[in-house]
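Shown here: the complex without one of its protein chains, the others still in place.
Now for chain A:
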Amino acid sequence: MTESPLTTPVVFLLGPVPVTLPVILTWGLMAAMTLGSALATRRLRVERPSPVQTVLELVVETLRQQIAETMQTDATPFLPLLGTLFLYLAVANLSGLVPGMKAPTAFLETAAALALIVLLASQALGIRRRGLWSYLKGFAHPTPLLLPLNLLSELTRAFSLSIRLFGNVMSGEFVIAIVLSLAGLFVPVPLMALELLLGLVQAYIFTILAAVFIGGAVGTIEKG
């Protein structure tokens, strides 16, 4: 444990832009996920699908069902955003368990970027679905007196999303690193198993909360 988990190491500079470690890791995950998807969906068949295709269909269909159950509407328009959110979070969280790797979500910028995207997407989708005036009126519901609090809650929800994700992933990795430095090779294995579960749970929680926020914004469910 030689550096603070709250720092974001810069790998190289691209002109004035510092390219940090989570960005490099995310590029790697993006490449792997895109390549894997392209390879897996190369020969899809209606009759007698392959095991890989079956797993893909199961994952996509399960995501769609979960989002639909959460948002109480057809999930297909929201599947690319929310499904990618879950898949990226799951892959990113679990990548931290690979020796020599670090989860991009263990950096605050990544979690904040995802929360910011959810915040902006919920506003944009809400305005597009309900109209600007109707959407803005929703902030004064049930009484205009609550307008400041409602506006604040939008920001705090996004903030809590990012902090929850960042805190859980970062702390898990940090604890594992501490235990590993203190006790040796196999002692942190139970903690890593727990981190495995934790990473999937965090991905699920982040995605479900994002679905709830977007559903509340587009009006398919009651705004929380």
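Remarks
Here is the rule we use: a contact is a pair of C-beta atoms (placed from the backbone, for glycine too) under 8 Å apart; a residue touches a chain by one contact, two chains touch by 3 or more; residues count from 1.
To be clear about the criterion, contacts and distances are computed from a predicted model.
UniProt records the chain missing from this view under the protein name "ATP synthase subunit b", selected from "ATP synthase subunit b", "Putative monovalent cation/H+ antiporter subunit A", "Cytochrome c biogenesis ATP-binding export protein CcmA" or "Fe-S cluster assembly protein SufD". Among the residues A:L87, A:A106, A:L125 or A:A217, only A:L87 touches the chain that is left out of the figure.
From the options A:A113, A:M192 or A:I221, the residue with contact to the chain not on display is A:A113. Residue A:P104 is the one among A:P104, A:G172, A:G199 or A:G215 that touches the chain missing from this view. The missing chain lies against chain A, touching residues 6-8, 17-20, 22-23, 26-27, 30, 33-34, 37-38, 40-41, 44-46, 49, 53, 56-57, 60-61, 76, 79-81, 83-85, 87-88, 104, 107-110, 112-114, 116-117.
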